[in-house]
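Every protein chain of the complex appears in place save one, which is left out.
Chains: A and B, in written order; residue numbering restarts at 1 for each.
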Amino acid sequence: MSGDIFVVFEHLRGQIADISYIMLAAARDLAQTTGGEVIGVLLGHNAQDIVSHVAADRVLYGDHPALADFNPEGYANTLSGLIQAEGPRAVFFGSTSIGADIAGVLSARLGLPLVGSCIQIGEGNIISKICGGKIMVETVLADDDTTLITMIPGGYKPAQGQSETPPTATPFEVSIDSLRISLKQYIEPEAGDVDISSEKVLIAIGRGIQTADNIELAQELAELLGGAVCASRPVVDQGWLPATRLVGKSGKSVKPKLYLALGISGAPEHVEGMADAEMVVAINMDPNAPIFNVATYGAEIDLFDLIDPLIEKLEAAA
Amino acid sequence: MAANSISRSPSFTQEFYQSLFKVIDGENIKTCLQCANCSGVCPFGHVMDFPPGRMISWLRAGIFDEVIKADSVWMCVSCYACVEVCPKNIPLTPGLMTRAKEELLLAGNIPTELQSALEFSQRYGNPLGESPRKRADWAKGLETEVPIMRKLNRPVDVLWFVGDYASYHPRVQQTTRAFFKVLTALGVDFAILGPEESSDGDSQRMAGERGLFEMLAEKNAKVFEKYEFGEIITTDPHAYNAIKNEYPTLGIEYPVRHYTEFLVERIDDIKALFKGNGEMRITYHDPCYLGRANGIYDAPRELLEAIPGVELVEMPHSRTTSLCCGGGGGGMWLDGFQWEKAHVRLSDWRVKEAVDTEASILAVACPYEPPRFEDSVKTVAGAEKLIVKDIIELLAEAI
Partner (left out) sequence: MTNIVVFAKLVPDLVEELEIADNGIALDMEWLRLIINEFDNHAVEQALILKERTGGEVTVIAPQAEGVDEMLYTIAAKGADRVMMLKGDFEAGVNNHALARAFATTVQTYQPDLILTGVQANDDLDGAVGPLIAEYLGMPYIGYISGVSMAGDKLSAQKEYPGGLIAEMEVALPAVLGIQAGEEPPRYVAISKVRQMMKTATIDEYDVAELNTSGGVTANRMYAPEVSERAEMLAGDEDEVATRLVEIFKEAGLV
C-alpha cells in the first residue's frame, strides 16, 4: 500500500463543487503524515478542463460517456477497480449527494473501513463532527487497509485546495457494463426566485420561526438590509419556502457579508452551507445551540422579541 | 396536513352522535333549538365552516362526514363561551367540539404546528419540546432552593403542580418565581415534582388528543402516588381543570385548588406583608378555565383589591362573558393556522378592551396569557403603556 491520498472530485453539469477543494486541503494535511502524494480522481466525460485549479500533485482521469453525469453505480464500479489496483492509503469523498452515495458501497464491497463526517485532519488523526455538531470524534487511519473518508465542509476554506498550476492528468481505462441506475432528466429548480448564493445579506430562518406567517417578519428585515430570506431544511420541508432558498447540504452554499440566523440551531447539514459567510449573527434561545460555535456574534433571546425593535431601529438608521 | 379523502361508514354520523351523550349533560344536544347563540358568541364563529349550531343541524341531517372533511373546527379555542350562552345547557365545548376534533385527529386532518406540540407532549411530557430534565430550571439562581419532592423525602402540606408554560416559558417563569416568593413569605410547607412532573394534558385533550391526555394523566398519577401531600395547588387553570374535573374520571383523585383560591384563604396573612406600592388602576381578565369552566370569579378580584392602592375596573366583557386570549383548546399551538384563516388575534380584542378602561395594568391568572397579551400590546394602537401582569406578580411586588 502506498502513502498516497486519493480525492474523488465532485462536479455537477460542468461545475466543480467546492467540496473538491476542501477535500484537497484535508488530503494535503493527511499526506504530511503518510508521506505520499495527493492524487485527484476525476470521473466524467470530456471533463478534464474542470480540474484546472485543483491543488493536486496529479490527477487520474477516467473518461467514459456513461460517466458524463453522476451515476452512483457507474462511479462505484469504476472506483472499486481503481482503488484495488492503486491501493491508496486513504480516499476522500464528499459527504454529499454524490460522495455519500458511493463511499458506503465501496466500503462494503471492498471490505474497507469508512470514516464519516470528517471536518478536519488533526495531527495524525481524522476529526469527525457528529450528533448535530455536538460531538467530535477522533479516529485514525487503518494500518494495512485503504481508509475511506467522507468529508463535510467547515474545517477548510476552498481556497486552501486551489492552485494556479494545473496538474497533469493521466487517463485510466474505464469499462462500464450495463447499469441498473440511469439518469432520465434534470428538473430545474423553480425559476424566477432570487439566487441566494449571490445575495450580500441573508436572513436565515429555521424551525424557530414556528409558522409560515412569521416568514413575513424575516422578509421585512431582509428588505431593510437589502437581502433575501433563506432557510434550513425544516422550513423548506414544510413547504413554507421553495427549495431554492435552502442553505446547507442538498441546498446552496452561500457566502454573504452578513448571515443573520434566526432560530437556527446550527446542525452540521446547515452549517456546511453557510460556514463561509463573512459575518454570522445568531439569535437563539438555546445557549448550547451549535450555531453559536460558528457565529461571529450571538444573542440568547427570543427572535420574536428581537425582530420588532430591530426593524424599528433599522428604519430609524436608514 | 393529510387525508383529504376520508371515507366513513354510513353509521358514522349515528355513532358520533351517540358518543356525545356520554359527556355530562350530553343528551341535552337532543334539545338544541338552533337559536345560533353559540355560533354568534364564538370568537371565531365567523370563520368556521361549521360553527357549533350548524354542526348540530348537519348531525341531525345525517351528513356529518362533511364536517370532518373541513378543518375549521381547529378554530375552536375551547373557551366555553358557547356553553355559557346555550339556553339548553348543551356541553358544546367539552362534548361536540372536542369530539369533532378527536375525529379530525384520528383521520389525520391536523395542522402541522399542532402535530409538533402533541408529539412533543408525548415524547418530552411538555408541548414546548423542552428537555424534561430541565423542568425545574426556572428555579436556577434563586436565593433559596426550591424544595423538590424526590429530594425532600417527607410529606408536605402542599404539592405545587407547576405546569408546562410556568416551568419553561421565559416570560411565565417570572410568574412562577413570583409565586415561589409568595409561598415562601407565607411560610407554606410545599414542594414541587421537578423533572418528575409531566404536562397536565388538558389542552391536548381539548385539542382532540384524549389518548395523549390519559397517558400524561397516568404518568402524573404514578408520581402523585409516590408522595404524601395534603393538597395540590397550581397557577395554571388548565392543570387545575384537569386535576379537578378530569383526572377523577380516570380514578386519579386528589384535592386541588387554583392559587387564587389558596391565597384568598390567607388574605389576612398576605395583607400583613404588604408595603405601600403607590396607586394602580387595574383591570382583570378572567381566564376561561378559571372563570367559565370552573366558576372562580371572586377570589382573583379579592386578591387584587387587597393590594394597597389598587383600583379595580372591569372591562365590558368580564366574568362569564370574558373574552378568550386564544390559547385554549390547542390555540397555543395553532397561532399560525388560526391567523391564516382569520387574520385576527383574539388577544388583540382583549387588549383593546383593556386599553379602553384606561387601566395601567391588565391582570391575569393563567400562564397562557402574559405572552399572548404582551404580543398584542406591541401591536394594538394605544396599548404601548399597558402592563400585563399575573396577579401573583402584583402580589409579590407589593410584599
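Note that in this section a residue touches a chain if its C-beta (ideal position, glycine included) is under 8 Å from a C-beta of that chain, and two chains touch if they have at least 3 such contacts.
Quantities reported herein were computed from a predicted structural model and do not represent experimental measurements.
**Q** Considering the whole complex, which of B:44, B:80 or B:124 touches the chain not shown?
**A** Final answer for the missing-chain contact: B:124.
**Q** For chain B, which residues lie in contact with the unshown chain of the complex?
**A** Residues of chain B in contact with the hidden chain: 2, 102, 105-106, 108, 110, 112, 115, 118-119, 122-124, 129-131, 133, 208-212, 214-215.
**Q** Considering the whole complex, not just the chains shown, which residues of chain A touch the missing one?
**A** Touching the missing chain: residues 12-13, 17, 69-70, 72-73, 96-97, 100-105, 107-109, 111-117, 125, 128-140, 142, 147-148, 150, 180-190, 197, 200-201, 225-226, 233, 237-238, 242-244, 246, 249-253, 257-258, 265, 267, 273, 278-283, 288, 290, 292-302, 305-306, 308-310, 312-314, 317-318.
Throughout what follows, only the chains that are shown with their structure count from here on.
**Q** Would you mind pulling out the distance in Å between where the CA atoms of chain A average out and where those of chain B do?
**A** 46
**Q** Considering only the defined contacts, which chain B positions touch chain A in the complex?
**A** Listed in rising order, the residues are 112-113, 170, 335-337, 339-340, 375, 378.
**Q** Give the list of chain A residues in touch with chain B in this complex.
**A** 210-214, 238, 285, 302, 304, 308
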